[in-house]
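Excluded from the complex is one protein chain; the other protein chains are retained at their positions.
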Amino acid sequence: MGQIIQYITSYLGSNQTPGAAGNMFWALVYIMLVFVGLSIAVIAMNWLERKILAHMQVRLGPMRVGPHGLLQPIADAIKLLLKEDIMPAEADGLIFWTAPFVVVLAAFTVFVVVPFGPTHAITDMNIGILFMLGVSSLSVLGIVMAGWASNSHYPLIGALRSSAQMVSYEVAMGLAVVSAILMTSLNAEGTGTLSMIGIVQAQLAQGEWFIFKFFPLGLIAFFIFAVAMVAETNRAPFDLAEAESELTAGFHTEYSGFRWSLFFLAEYSAMIAVSSIAVTLWLGGWLRPFPNLLHNSTWDLGFSLFPGVTFLLLAAMCFYNAARMPKHPLFRIQTIGLAGFGAVLGLIGLVLFYPPVSGRIQDIFWFSAKVAGFMYLYIWYRGTFPRYRFDQLMRMGWKVLLPLGLGVLILTASVALLQQTLWHP
Amino acid sequence: MIAKLKAGYGSGIEPLSYAGQNYMVVDRSLIPEILLVLRNEEQFDFCVDITAVHYPQREKQFDVVWVLYSFARNERIRVKTQILDGESLPSSVPIWPGANWLEREVFDMFGIKFDGHPDLKRILLPEDWKGHPLRKDYGILQQDNEWVQINLGIESGQ
Amino acid sequence: MTDSNSSLSNLDLETPEKPFLDSNELVINMGPQHPATHGVLRVILRLDGEKVLGLECVIGYLHRGVEKIGEHRTYTMFNPYVDRMDYVAAVSNGLGYCETVEKLLNVEAPPRAQHVRVILTELNRIASHQLWLGTHALDIGAITPLFYTFRDREEILKIYEKYCGARLTTHAFRIGGLQYETYAGFEKDVKNFLAFFRPKIDEYEELLTTNRIWVERTKNVGAISAQDCIALGVTGPVLRASGVKWDLRKAKPYANYKNFDFDIPTGENGDTYDRYLVRMAEMRQSVRIIQQAVDALPEGPIMAKVPKVMKPPAGEVYHSIEAPKGELGYFIVSDASTQPYRVRVRPPSFVNLQALDVMCRGQLVADVIAVIGTLDIVLGEVDR
Partner (left out) sequence: MAPVATPFFFYLLAGIMVIGGIMVITRKNPVHSALALIVTLLAQASIYLMLYAPFVAGVQIILYAGGIMVLFLFVIMLVSIDRSMKERQFNSQWVVGVIAATALGGLFIAVYTKGTTIFPDHVLPVIENDNTQKVATMLYGQYMFAFEIASLLLLVAIIGAVVMAKKRI
């Protein structure tokens, strides 16, 4: 116990890189943190998606369980865990049981290399981005397994659709990623990196997020990735695999209860994972806005206040809404609950002002904020777009995004070569 | 127009009118020809409805009614014929493809057969249902209890 | 009069040509419990991969024998039953029935009643189209329009509720006129609704009309030519989207539609997108009609002189109105008793549904959903 406290205190005082140092202990701590954080993020996403979508659609969304439905995800989770776990009689037992785990495993393993900050990653792999793409492509296997093992028409068609979709869009996605990786090699040595931390550090060194690099080449590559990642995660408007009007629910039609919730978990963590890739490759990862331009102690201090201020604002929102609650004895518990939630958020906000904490939380905050932006986009798409048809989806992947990606890659390479030869003859 | 047809076919056609609406009662034997003439020469290109009425007291128990409309003339006409129970009629699907379901419904509800219909089977009631409910001798509470017991597993659907 | 059988239409209702690859034909059953079939419609699809080779509709799951019931009820007692056929457009059903019986009785509803009838029926058309739009968009994957349309449809239902106490199956009209005098503030409510609703149509259109995905999903999907429409007896917005400028409100004016100024919107290609545009335009035209009707709402009685016990003279009448879904006809045979001898309903959904096969041939499975949605069928009316 004392050793652990010693570790923590030494960590707060040092500048250790967990992965590179090969520190098993910190790797384990980060695995736990990422796992818990991810689960909380998925739960929060569940609530936020329902609320935001509801407000886009002139509804209120969950309002009953807890103040403003805050406890709804927990109630849902309990319901899902208590539900009967049904297996179709003709299903292939072993594969049916293992498929959800394969999907979840693939979705969670990806986070091994996600850099929440220069010192906040489980490990820093030499082939970070390759590892991410590879492992996330494994979730296709789980989907195909689930669809086939259910031994029913709808899941099989759904599985074939989503895997065909994911395999196709991986190509365009890969090309976009390669063009971003190419940009990391624009330094004096001329060697790039595949390491996720290295990619962000390259953006810091070049003083530019890759989305703005070689305008508009970086932007186009980012756009390709942004489209492909929605298709990759089977979300609207590319959610054909689970088009309820055509295929009821796609590959997980026959799943129920806990196993269904694993698919749900995997879908949302996959969304967070691909958003993390996008943020890392094009939006400067954990870097705060203008790290090079506005670089003096005043600006540093100003930006370090952001996390705390954000939480205080959320707390203020809770208090404001608690004050607006109907003054009725029946609403007392709800009001107290909301105020209590606000108090917790406020407390977190205050802790975040404590300099050692705020210094370390900075990177995580900016990274999460950027990922949250993508999450909002996902919800927004869902609220506004109809669904593509399968042939249109394939046409888009192969005939629009793929040539575009190739073109961007070639152009980026040419411009980079030109720049290298002109500036570093 | 009706006068012209009357002149052409004589006693086979009896033009009538009620509440400002024209209709004609046509002899069963003239039906295929009249319908074709109406479609091809008088431009009644839209078969609005086909239905039947059951008169159990009469010898010719069924009235079969075609409601036709002409887009070109903006005119509606009803053609009516009387047939015996069990007598069949030529199908008008070759004339108006839209008559398909309408004839199936008449068959389903009255048991009137249409010769040359591509797929004459029950449409609203189950395939193996007994009886034709819109006949007057089919009581309003009557149903095919046997079918209900076999297929729904209950004593009675009432 | 030069038409011959050959030019009738080239509808090939037989088995289509053999596919290039001699792969197994896949037969898929959709429904009767399926979220996209809008009720208990069962469709048996013959597929080659994802391409539809042909389909067969199995209907009748909602058959209640409305026509049989009609023969055993008096004219007045049967009136509420017709609301249960196309429950989305109950008011239109009632209007058609009341007018048909009025024709039999040879009475005419007084002008005020006619105006109120037009207002309520057109409101009903808007409500029906709203419901169609919401569910159709939902089938294609756009979930938001559903909530927008239901929010606005609520305002119409509120007017109904205030007028006659019911929201869906309103039973708003009586043979010979109206049962109720309009409530105080009816005109204001209707005008408020019109002012509220006009920008809402733009809101729907903003979400969908120029949305690339929407256009791609609906353009050239389920196209049907005017010729095929007429041959199959398809009416309503589907016919108009194929380019036939035909609307019973103009062709055979009933109620007092001839006093109102409105256009018949038509399409060109007869595809799903055109049908969408036509229905959107129809909502605008309905707003126009209601505005004129409510502005010129005359004073006067609301009921014509009809006997308490109705015994129309023996005879038969076919009368039809332009329901939101197409031509809704009633064929009533009277034998001078208190009950109709035969009531026949010509349901637009039933006849329009026949075109599904033609419209879906050669399309993809996902398009079948879009086409079912665009036909705007109500199974209560198909099965009666």
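Order of writing sets the chain letters: A, B and C. Residues in each chain are counted from 1.
Note that a contact is a pair of C-beta atoms (placed from the backbone, for glycine too) under 8 Å apart; a residue touches a chain by one contact, two chains touch by 3 or more.
Please read these numbers as outputs of a predicted model, since none were measured by experiment.
Participant: Write out, one label after another, the shown chains that touch the chain missing from the document.
Facilitator: A
Participant: Of the residues A:L53, A:V144, A:C318 or A:M375, which one touches the chain left out of the display?
Facilitator: Once the missing chain is taken into account, the touching residue is A:V144.
Participant: Touch as defined at the start, partner being the missing chain; which of A:A77, A:V135 or A:A416 qualifies?
Facilitator: A:V135
Participant: Of A:V167, A:L294, A:M317 or A:I333, which residue touches the hidden chain?
Facilitator: Touches the omitted chain: A:V167.
Participant: Going by the touch rule given at the top, which residues of chain A touch the chain that is not shown?
Facilitator: Those residues of chain A that touch the unshown chain are 22, 92, 95, 125-127, 130-131, 133-135, 137-138, 140-141, 144-145, 148, 156, 160, 163-164, 167, 170, 191, 194.
One rule holds in what follows: only the chains that are shown with their structure count from here on.
Participant: Which word fits the touch map of the chains here: line, ring, star, complete or other?
Facilitator: Contact pattern: an open line, chains touching in sequence.
Participant: Measuring centre to centre with C-alpha atoms, which chain is farthest from chain A?
Facilitator: B
Participant: Would you indicate which pair of chains has the most C-beta pairs in contact?
Facilitator: Maximum number of inter-chain contact pairs occurs for B-C.
Participant: Give the identifier of the chain nearest to the protein's overall CA centre, each chain being represented by its own CA mean.
Facilitator: C
Participant: Using CA atom averages as chain centres, what separation in Å is found between chain B and chain C?
Facilitator: Measuring from centre to centre gives 24 Å for this pair.
Participant: Using mean CA coordinates as chain centres, what's the chain A-chain C distance in Å?
Facilitator: From the centre of chain A to the centre of chain C is 46 Å.
Participant: Within the complex, which stretch of chain C touches chain B?
Facilitator: For this pair, the touching residues of chain C are 1, 3-5, 8-9, 11, 13, 59-60, 63, 65, 67-69, 71-72, 103-104, 106, 230-234, 244, 246, 251-252, 315-318, 320, 327, 329, 331, 333, 341-342, 344, 346, 350-351, 353-354, 383-384.
Participant: Would you pull the chain A residues touching chain C in the complex into a rising list?
Facilitator: Residues 53, 56-59, 153, 236-237, 239-240, 243-246, 248, 382-392 of chain A touch chain C in their complex.
Participant: Would you mind writing out the residues of chain B in touch with chain C in their complex?
Facilitator: The touching residues are 18-19, 21, 23, 39-43, 45-49, 51, 53-54, 65, 67, 71, 74, 76, 78, 94-102, 105, 109, 118, 122-126, 133-134, 138, 140.
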